[in-house]
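Of the protein chains in this complex, all but one are displayed in their positions.
Chain IDs A, B and C follow the sequence of writing; residue 1 opens each chain.
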Amino acid sequence: MPSFTSVINLFAALFLLVAFAMLSQRRLANLINLYAWQGAILSLGIATTAYGTGNTHLYASAALNGILKILVVPILLRRLVRRLDVQWDRESLVRIPTTMLIGLALVIFAFNASLPIAGLAHTVNHETVGIALASVLLSLLMMILRTTALSQVIGFLALENGLIFAATSVTYGMPMVIEFGIALDVIVGVFILGVFFFHIREQFDSLDLNRIEGRED
Amino acid sequence: MTLDLVVRQALQTLFVIAAAPLLTGWIRQCRAWLGNRTGAGILQPVRELRKLFRKEPVVASEASALFVATPYILFAAMVLAGAIVPMVATRMPLAAAADAVALAGLFALTRVFAALAAMDLGTAFASMGARRTMLVGFLAEPALLMVLFTPALISGSTSLIVIVRHLAGHGFVLYPSMAFAAAAYLMVTLAENARLPVDNPETHLELTMIHEALNLEYSGRYLALIEWGAGMKLLVYIGIGVALFLPWGITQSHGLAALPGAFALFAVKLAAAGAGLAVIETLLAKLRLFRVPEFLGTAFLLAVLGLLVRYLLGS
Amino acid sequence: MNVPIGLPLGLVLGALTLWILVAFASLLIPRVPRIAPAIFPLGAVGALLTAFAGALALGGPPIQMVLPWGLPGLPFHIRLDALSGFFLVLSGITTCAISLDLAGYRQREHYPAAARIGLQYHILLASVALIFIADDAYLFMIAWEAMALSSYFLVVTDHRTAAVREAGFLYLLIEHVGALAILVAFGILASRAAPGTPLAYSFGALHAAAPGPMMAGVVFVLALIGFGAKAGLLPLHVWLPEAHPVAPSPISALLSGVLLKVGIYGLLRVVFTLLPAPAPWWGVTVLVVGLATALFGALLSAVQSDMKRLLAYSSVENIGLIAAGIGLALLFLAYGLTVLAALALIAALYHSLNHAFFKSLLFLGTGSVLHATGERNLGRLGGLIHRMPQTALGMLIGTLAIAGVPPLNGFVSEWLMLQAFLKATALPRPYLAMAIPLGAALTALVAGLAAYVMVKFYGIVFLGRPREARLASATESGVWERAALGMLAVFCVAAGLLPAYIIALIRPVAHLLTGAGGRTAVATGGPAADIVVAHAAYVPSVLWAALAAVGLVGVLLVRARHPRSMRRAPVWNCGYPVLTARMQDTAEGFGQPIRHIFTSFLRIRRLRPGPDDPEPRYESVVEDRLWYVLYLPLARGFQAVFDKARLLRHRRIAIYLLYTLATLVILLAFAP
Partner (left out) sequence: MMLLLIVIIPLLGAGFFGVFGHRQWAFSANIAFSAGTFLAACAMTVRVLHGGPILAFHQQFFIDPLNVFLVDLTAFVALTTSVFSRAYMRIEGHTGRLNPARLRVYHAMYQLFIFTMLLALTTNNIGVLWIAMEGATLSTALLVSLYRTPASLEAAWKYFILCGVGIALALFGTIMVYFAAHGVLGAYRALLWTHLDGVKDRLDPAIMTIAFVFLIVGYGTKVGLVPMHNWLPDAHAEGPTPISAVLSGLLLNVALYAIVRFKVLASGDTGAHWPGALMMGFGLASVLVAAFSLARQRDVKRLFSYSSIEHMGLATFAFGMGGPLATFAALLHMTVHSLTKSSVFFTSGHVAQKAGTQDMDRITGVMDRNPAMGWTLMLGSLAILGIPPFGIFASEFLILTAALRQDPWSVPFLILGLGVAFAAIFRKTQAMVFGATEIPRAPSPPSVFPSVLHLALVFGLGLYIPHALAVWYTEAARLAGP
């Protein structure tokens, strides 16, 4: 049914857009908001897929992701920001425009890399794979370019979003157990990160990576 | 049959022992004549030996057994060498029992013992002499071997007997390679027997001497044995030279009939060689010690050149 | 010889088990000191067993056996043939003497590490014997590395001093590099085997692999590197002069006397029995390397002032001569002159045997001197012939033997070597035939140098006056040590006087390796046990009987004519009244002519005394040029790479993530 594939494509495009926005955003609060938005788009996308393909367990997955990524994780992160009062990410070495250009290059690359899959696009058109791949690479790029631990983590979570997106939109979702497993991992991960941050904080009284990575080996 | 072998052997050996002092005397006499002096006569060395044997030897109290044993070893080794080299006849048991390489080894043995004995007392001059002897030795020995190899290649064996038979058998043939070998051999002989230009047998100037420095501490019969041995060494060297380069007249027959002639001929050769030596020594001046390695190096290279020529011309 | 077929192998295995038991028994020494005196004599018994087994194997047919252990599809093969037999004899006799010396050594130095030495020494003996009987690459490599390790541990017995550790490290490093080369050599051969058999590592299979000339050449080069490193061929000899001085003297004796020969054994085993017929350039390579090694070793040993360094370099020289003989044999073999090849090989093997005897003898004697005086520097020794006469006598025999002086064994092998060189005229290639005499010349030169060196060594250590006051207190070594010296001295003399019997021992090996039929160029036997090459005879028994007779007659005559005995008096010394030990020639002084002549080959550091030095000492240290030409640049190169590799480590996580991203992108871009 072309209509719903086009909807998915729309979401995919939005997803990519948000990824770009995150790449450019340096204020942590906004970054977290963007992350929440991405989560929203993700869960909507999953819901659409569920509606379109009619396998119901995807609804659960959508709900799970929604709760997790629109509510739980952002709240946790906001609290962290407040507790550690870091507002801004430090100026990174690479200027924003350059960053955007690199990101663009990555997107193009991702699309080309996913071209061969177009051959057997029986379920879905290959753009979605390409977009998923692109968003993964973009988040990776973001992790590379950011200089505070917190924004690096947000990048990491975004990366994980991209994966879920790929999983659902490309393959109509993984089996439920996997979905739950992944979700569990995310939560645990965030908690452990929270613990980390406080340790790091008490050791280095900063989340600035340059301070953390002090020593030569 | 075997008896005449033994006879030949004994005769030559005795001849070597007896003729050694005379040869020394003869060379000194010639040098005297060439220097417009009357000289002490050929028998002078014999008299000296007799005198030394009579005297009571004085041996340093620190001397070890090695010091006392060495003169005998030197003497015996030289007698043996004299018995090995076919000077007048080829059919001799001992000559068959050793070849040129063994002969060189024998000389090495005497050299090593002489040097060790000199170092025994730890006097400055003696150990200096030992060092110089070994220096001359380790350069002269390979040269000597190379010289011996040229005829060995021609005759296909290192046995002196075979060489003599081969060279003498083919009548008077001039091997260009042998010319090189002969030149090298002459130089080696001069060096090994402590003659000019390497060492001056007459001198007793401590700083320059080589051979004499070894004997500084010897006296009486020990000195006599050493001097006698030195004389035999020179004779043996001349004998080798004769066997290699003038092998004609060395009897290869079974009987004893040819022996007297052979002895006579050999005596003549000796006399000629001695005279030639005297002439050389009169003409040459002593080299500085640092030049000695170059001198022997030249000898070595000449000998090797002889070998290569042997290959190049096949002759 | 009609002995039970399995007897020799059984004896060897028995010796192995005995050694292993003794090794672990010696762990108990600290607890049960009673057993200590029995340890090393038992080891000596094992050594004799192997020697006997080897002698039997030389006469008998090869014996094989397969043990149930090893890798799946590759059980341990062992085999005892003539080659193994000969080397078992060599190592058996030598190690027997060394064990005897150790029995005393352990009593002397109350080593806290007596247990350690006992353990590692016997494991070392076992591994060496195992190398000789190993018949597949895997077992060979295991035994090989076991030997390397145990010898390394023995070298660093005195590990508290940094110099010892450095030397040990250098030793094991070169050892291991060599081992890797050998491993690859075996691997290449195995990879050429039939496709059905993945693990064709038994020597039989390796021989059957029969690689093409190209691959055979590669294997040959690798084997030469690997075994050359063990044997100490140029330029891999550097560990020798470092490791020998720092090791306990009996261990130095073992290193020089036996372990270097293991390298020779490996070379022979691989090149002659595993590889197909050699190409001419193999022989030329080995010959050239060997001669270079010999000359280099002789020169450097001539200018050393440290007893053990001097002996170590002289080992380098002797190994070079042996290698030259092997190279000549290969060359002859390459042109099908099997008889002459057998001659050259006999010369090389004879020299290996001789070197095992006299070099161990010299090192053991050095050990006694070292213990009696605590001094390794020639410049501080002297006059020991009065303090330790019996040791001095044994050392004199060793000195004459290594100096290549008749009537001792060193001369016999030199004689054979020269004869082999003279036979090179038979080579079809004229340029070879012309070049070989230069080899003969070099050999002669090296022999002369060796004589020079040994006169310096013996004269300065044992003759003259004591250069230090405390030498007066030196005492003769213990019974065990003198027994060991005596044993080796006897073997040196015997091998010198009865060459025919030794050659009879070696001949089966020569036949095995060269395939020369019943006859070799060297004829032996006869009533006088003479050896003859092409009518050139060397009949030591007759000659030296004659020499002794003449000497005796001389003595008797002189005594009879002039009965008065000698008078003892102070040294005359040209009438110069005072005579101190410092007037004697020093080691440096004795080496001076060599330094002067070959100055361009050497790298010399002179330490001159200051003008107002009350006790002026001139000292000149000669260093190995190869260090500066080859090894230091190599080390610097590696250091540079290490530093480059360090740049990969970066402080920032972001960079590491970038690595990951880059890898991902590149792989995606180039994935098919």
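In this text, contacts are C-beta pairs under 8 Å (C-beta built on N, C-alpha and C of every residue); 3 or more make two chains touch, one makes a residue touch a chain.
The structure presented is a predicted model; accordingly, all values stated were derived computationally and were not measured.
Shown chains touched by the hidden chain across the complete assembly: A, C.
Residue A:Ile200 is the one among A:Ala19, A:Leu84, A:Leu150 or A:Ile200 that touches the chain missing from this view. Interface residues of subunit C with the unshown chain, by the touch rule above, are 69-72, 138, 141-142, 145-146, 149, 156, 159-160, 162, 165, 168-169, 172-173, 176-177, 180, 183-184, 187-188, 190-191, 198-199, 638-639, 641-646, 648-650, 653, 656-657, 659-660, 662-664, 667-668, 671-672.
Where subunit A meets the omitted chain, the residues involved are 55, 113-114, 116-117, 119-120, 122-123, 129, 132-133, 136, 140, 143, 149, 152, 156, 159-160, 163, 166-167, 170-172, 174-175, 177-178, 181-182, 184-185, 188-189, 192-193, 195-196, 199-200, 203-204, 212-215, 217.
By our rule, only the chains that are shown with their structure count from here on.
If the chains shown are joined wherever they touch, the resulting network is a simple chain of contacts running from one end to the other without closing. Seen from the Cα centre of subunit B, the chain whose own Cα centre is farthest off is A. Computed centre separation for the pair subunit A/subunit C is 70 angstrom, with centres defined by C-alpha atoms.
Distance from the subunit B centre to the subunit C centre is 36 Å, each centre being the mean of its Cα atoms. Across the assembly, subunit A contributes no residue that touches 2 or more other chains.
Interface of subunit C with subunit B (complex): residues 382-383, 385-386, 396, 400, 403-406, 411, 414-415, 418-419, 422, 425, 430, 433-434, 437-438, 440-441, 444-445, 447-449, 451-452, 454-456, 458-460, 463-465, 528, 530, 533-539, 542-543, 546-548, 550-551, 554-555, 558, 561-562, 564, 566-574, 579, 581, 583-585, 589-590, 592-593, 596-597. Listed in rising order, the residues of subunit B touching subunit C in the complex are 53-54, 56-62, 64, 66, 68, 72-73, 75-77, 79-80, 83-84, 93-94, 96-102, 105-106, 108-109, 111-112, 115-116, 119-125, 127-128, 130-132, 134-135, 137-139, 141-142, 145-146, 149, 152-153, 156-159, 161-162, 206, 216-217, 220-221, 225, 290, 293, 300, 303-304, 307-308, 311-312.
Residue ranges on subunit C touching subunit A, taken from their complex, read 649, 651-654, 657-658, 660-661, 664-665, 668-669.
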